[in-house]
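First up is the structure itself, then whatever we jot down about it.
Removed: one protein chain of the complex. Kept in place: all other protein chains.
Naming follows writing order (A, B and C), and every chain is counted from residue 1.
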Amino acid sequence: MEAIEKIKEVAAQAVPGAKLEIINSTPAAQQPALLVDRDHIYAVAKFLKEDPRFQMDFCSCVTGVDYLQKADNPGFIEVVYHLYSVAQKHGPIILKVRAPRELDQCRVPSLTSLWRGAEFQEREAYDLYGVRFDSHPDLRRILMWDEFTDHPMRKDYVPPADYEWEPTPHHDTLERTVQVGGITPPTAREELEKARKK
Amino acid sequence: MAVDEGLRSELQKQGIFVLPFEQLYNWGRKSSIWPLQFGLACCAIEMIASAAARYDLARFGAEVFRATPRQADLMIVAGTVTKKMAPLVVRLYNQMPEPKYCIAMGACAISGGPFKDGYNVLKGIDRYIPVDVHIPGCPPRPEALIHAIMTLQRKIANQHLETENRLRWYDKNAETEFPIPSYGDHDLQPPANCEVWQPPRSYRDVTLDEVKKA
Amino acid sequence: MIQPLTEEKQFTRTPGSEGLIETQTLEVSIGPQHPSTHGVFRMDCVLDGETVVALKPVMGYLHRNHEQLAERMAWLGSMPYTDRLDYLNSMSNNWAYALAVEKLAGIKVPEHAEYLRVIMSELTRILNHSCVIGFMLQDLGAWGTPLLYAFRERERILDLFEAVSGSRMMCNYMRFGGVRVDMTSKDLAVAKNIVSRFPRFLDEFEMLLTGNEVLLARMQRIGILPKELAINASISGPMARASGVEYDVRKIDEYGVYGRLDFRVPVGNVGDVYDRYYIRVLEMRESIKILQQALHDIPAGPHVAPEVKLRNFKIPPGDGYGRIEAPKGELGFYLVSDEGGKQPYRYHVRPPSFINLTTLEDMCLGHKVADVVIILGSIDIVLGEVDR
Partner (left out) sequence: MAIPILFVLSVFLGIFAYTTLVERKALGRIQNRFGPNRVGRWGILQPIADGLKLLIKEDIVPRRADQFVHFLAPVIAVIPSILLFSVVPVGTRLVPVDLNIGILFAFAVSTVSVLALFMGGWASRNKFSLLGAMRAVAQVVSYEVPMVLAAVAVVMAVGSLSTLRIARAQSGGILNVTNWFVFRPWGFVGFVLFTIGAMAESARTPFDIPEAESEIIAGYHTEYSGFKFALFQMGEYLASIAMAGITVTMFLGGYNGPGSGPGWVGGLISMFWFFIKLAFMIVLNIWIRGTWPRVRVDQLLGFAWKVLLPMSIANIVAVGMWHYLTFRPLAWVATTLWLVLWFVTLSKLAATENVAPRTYRYAS
């Protein structure tokens, strides 16, 4: 198995025009990844799958990562593919592809036509992160119900408020405050009923 | 009509045993609790283990796990109830014939347990259906489930047909069919069944605000 | 009075049935509450008589946000949650997560701890495989007997787990850089006893079942998964090996001390349900061999790396992927750490049984309803892992 620099070089030759970049992992993990632009990810993946030197026939893991906006960085959703080779028993080659966080622009090409194994995992990434995989055969929600509109694994997702009250160390103090101030907070039941009427 | 306890013991001394219909009825029900064959998560494995060789739930006549809710008396909610699953659990409970009982097995079924913070986890099945016995533990040991069955047997034995504490089925005003929540855009609609579950008073304004929004 | 069952929603016409006797296909939703979906899994089947013409798996009924919860708590905090992923074998889930974190943080594990991990993980494997075979035969209609035999054996192993880790099912046993508590010499003796008794159980099990004509007729040539499709669909574990894929992460990565242990990887030829059944039996026999060696060779030493400080445990920014051969297949953890490094920024589980479900429809088409349940049983899913 060649070093990542060599793979980058070979892939750049095979797929002209592809913008490739090496992203280093922690020094301990030693798993550098290849960042590919959205337009050429399919071609690069196809090359890695079919080239006799690599034969990456096993797409082990597909997942999304949500990077929020930071000072120098507009924020993006990254889709990570971990490829192994069963035929040559080597790997992994890690492919990364980035898309903007906005829901309407968050699209990347689907690799399901290369590896069936990506089918459910891409559906999961769509469900949890809202990444639209173009030319995916069956892009529906897989874990949440169909009527659900959010993408809950995004870092800015706000979960529904359905926690119930639990006794805390501060409970007595709160109770006393309420009694002293003469405030009776509405019970959550009333609130729920109101919400139901609406 | 319950026989006076003193009279009964007096009669027993004379060699006359009085068996009220109610007692016979409760004995029949408590000796033959057939659970619904229905496992949700981790606890289901311990539920199977409690029916297996070492623990043997069959001793109590409770090993007849029926696959169809129509023939079951007891629903053991064994595991995490997610929001996607909750309407189906309520529907299964509705499909069971009265008199029916429910055991919430494990921390998740009681309150959401370790997964309580999750966006898709229901914070306890008692939000939608009445629970008769709660078993804490993650997962509870099979002994705990057997204890729960025995507790339920005690509960059944003390139920009445006519007084205040009568069976739900014999109470004309009681609800026997529970509303099934629907899938909403962000959460289940409604988030809880107020007839069954009344949340404790909340002092957290954040929660209230968000409830208002919902 | 008898109402005909004609409702557009329930039925659709079979294409190409014009001119013949009018037939209709039947849409049946098997699950989420069904005796043989192994939890809350649903299969939307379209049946033509008894034959399956379309099948869509529907999951998510046990989606309990494992990944998001893990991203909110410290690195060690997710260890007990991994127990609840694949709740039949918590030990190997622990190992996969610990391995991924160790890879990311560059922690070296002492040898004694590696042996303890191998012992626990292989015990888990035989536990899992025997239970799975039991479940599969339950689906075949063997009325509980094989399942309860398997659970009888399971209790023996769980007793050991409880003695060592304090819990029957949710062991929470491994730590970054080792294991939580050492096994005493008494525990090791118990483990040896279990290992020496297990082949007898396996022989009994096989005598009861393997040659049974009904079992052969029900299992052979059912749900065939070709080798190429198995690789392309990322199928892993015993299911892939039954299809003839010679791939075992224990042999490829040689994580832990598997490089030193002598064992073989059984491979099937046909890739049907029977192969998946029998490969598991053979794997249990190999696991026994591994356990005998590990219990014999285990060196003395610390059970956890002394330099690892679990309090205020931090990992420098970066990402890493660690995987092991769990009983169900390749179990991987993809972890991303960012600035601060106190908790995972991204925590992703590569669940083997979720991905093994990809080809469910391909295997089931053209078979009968009765076959669908055993094909599902032979995939060996645990919903805690499928939905996470």
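Convention: contacts are C-beta pairs under 8 Å (C-beta built on N, C-alpha and C of every residue); 3 or more make two chains touch, one makes a residue touch a chain.
The structure presented is a predicted model; accordingly, all values stated were derived computationally and were not measured.
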Displayed chains contacting the withheld chain: B, C
Which residue of C:D275, C:E325 or C:D387 touches the chain not shown here: C:D275
Listed residues B:Q71, B:S182 or B:Q198, member touching the removed chain: B:Q71
In subunit C, positions touching the absent partner: 1-3, 5, 10, 26-28, 34-36, 47, 49-50, 137-145, 148-149, 152, 208, 211-218, 220-221, 241, 246, 248, 251, 264-270, 274-275, 278-279, 282, 368-371, 373
Contact footprint on subunit B, counting only the chain that is left out: 24-25, 27-29, 31-32, 52-53, 56, 58-61, 63-64, 66-68, 70-71, 73, 95, 97-99, 169
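Definition applied: only the chains that are shown with their structure count from here on.
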Shared interface partners, meaning chains that touch subunit A and subunit B: C
Central chain (distance from its CA mean to the mean of all protein CA atoms): C
Whole-Å separation of chain centres (CA-atom averages), subunit A against subunit B: 39
Where subunit A and subunit C are represented by their mean Cα positions, the distance between them in whole Å: 24
Gap in Å, rounded to a whole number, between the CA centres of subunit C and subunit B: 31
Subunit C: positions in contact with at least two other chains: 60, 63, 65, 68, 387
Where subunit A touches two or more other chains at once, by residue number: 143-145, 152
Residues on subunit A engaged by subunit B in the complex (per definition of touch): 143-150, 152, 157, 159-165, 171, 174-175, 178, 185-189, 191-196
Footprint of subunit C on subunit B - complex, ascending: 36-42, 44-46, 48-49, 51-54, 67, 69, 79-80, 82, 84-85, 88, 92, 108, 114-115, 117-121, 138-139, 141
Subunit A-facing residues of subunit C, complex: 59-60, 63, 65, 67-68, 103-106, 229, 231-236, 245, 247, 252, 315-321, 323, 330, 332, 334, 336-337, 345-346, 348, 350, 354-355, 357-359, 387
